[in-house]
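Missing here: one protein chain of the complex. Every other protein chain is in place.
Now for chain A:
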């Protein structure tokens, strides 16, 4: 060992610990020792271990691998030895640059982090290079780093050997980033996921796994109807259950918190409690009446989503020689992540610590401090792996955090409380994808050219009345209701889009890909109907409606052609096609199916995606596979229905999840792009359902306009 390295080891022993590189609240690069107030994006410990601090949570979408790739790339770290850690709840330092708040959603994690995480990695590398150059008395241009080893051509050092001198240097405010031809990790076909090992040996920690000394378990007895209020309850029978601790009415009238010494005791005790409810403000209708109410709302749209109004387009329609008319009906859908909702709160010396697979720390933090009457700095959120979300873990009201906080406070605030949901709670629990009804009337001339398009949508607004209203509602219109339709890339003349808000106490929420879950199905079914009406190839029709002088439309045409070519598509084949643009990402799908009678099997999906620079191609593929599977399961079989306000489905035996025999083979082509990276968590969902619907039409001649597809008499095997 050289004398210099020995001196480094001496410094290490003297207590200097870790090099931290990150940003100040004002977004400036900063570096320092572990004892500084800096919240880092990357930490290099005295043993040389690099840890990437993740400002986005991991629900399976691959962010822990993606963000780590950005740091490791610019830092030239050794991939296998880089570790990950979730950031604390701290909006100033870890906000989503596209939201202005700390949170994950809208397929934005990579898009907003791309430059930020690369800069942090590059700044750390720059510090190490300068420190090594200084240590060896050579110019910085002599220093190279490869897989975590620093060299000047003669000597080598690990990160541990230079971090102490590096931590004394001022970070370069604008460190040199790599050019794409220098990338070693970004775009690499096979980079093992960072969460793979912990999730295959049982050691990955989810909030459901938290166990603290003295912790009690709580479940909530909620109103069987949405909007019902608790008027009384009787827990006498629960008192006979071993392990039952107590039952207390929630202060907001939403239910009863039931406490047990273990999960089973809490669940059993809840079953033994009877409660009375005031249903005067509750949803009492059944699904048929709800659909009819949506239909009535389309008669007179309340809002207009495009420049041309419903009234104006009607005049043009009346003169048309023919029209193509269709109505589409979409059910409520539950998200049903595999890990039911759960939140653990424990008292600390200064306040509380919350254990959660926390998707939106800024919102959760605010709600928790408000309910617990604590200052924000008294609330600490420890983010754990989330067992799926699909949108469910981020409600504008932080619904389950509030429940957990009430349950914690009701017990005195001195006992750690784990508040968890059962699967039945999840299926019954609302926050569904909104039910939606579309009516479209497309005016055609004698040759089938589009003269005008009267499109109307009725659905409950997701964001009205919430903290997100000001950002997402403009002149009364909730953009999430019509995204993917109001801003369609197809060049359609004279299109009006009228929107009405359905009102109901049933709480609704974004569900993987939000409004695109229904708008893409409708638009892509209508494209197929138009092609059929005109005797034209559905792919050729779509390409004819795109103007390639526009960049987005050209990229859309690009994925359409990529899916066409990878699948060997020929006009006249009995296959399904759909494409959609959402979250700044373009996806096109060709579906191949086998039909026997009314039994359908999806054999294969050919998916082409353009998401800008492909950071982790294998994660992109995985998200296309998963997005397609999530869409198929719902489109085939899923609906939440109400019978006089009571949810009919209870658990997976009624809300049938996609299973392995349902899963098609999936081929994915990633269209090469130098554009900034966009999201992939959601965009695989929207085009998959209509691709299947169009395949079913091609094979059977039957057009499915009411979901799920089982409603039309099909079964899936």
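FYI, contacts are C-beta pairs under 8 Å (C-beta built on N, C-alpha and C of every residue); 3 or more make two chains touch, one makes a residue touch a chain; residues count from 1.
To be clear about the criterion, contacts and distances are computed from a predicted model.
Note on the omitted subunit: UniProt lists it as "Isoquinoline 1-oxidoreductase alpha subunit", one of the names in "Stage 0 sporulation protein KD", "histidine kinase", "Isoquinoline 1-oxidoreductase alpha subunit" or "Cation diffusion facilitator CzcD-associated flavoprotein CzcO". Contact with the omitted chain, checked across A:24, A:176, A:234 or A:262, is made by A:262. The residue from A:61, A:359, A:383 or A:678 that touches the chain not shown here is A:61. Contact with the omitted chain, checked across A:663, A:699 or A:712, is made by A:663. Only one of the listed residues, A:203, A:280 or A:549, touches the absent chain: A:203.
Summarising the interface, chain A meets the missing chain with residues 58-62, 192-193, 195-206, 208-209, 211, 217, 242-243, 262-265, 267, 336-340, 385-390, 422-424, 618, 622, 625-626, 628-630, 632-633, 651-653, 657-661, 663, 665-666.
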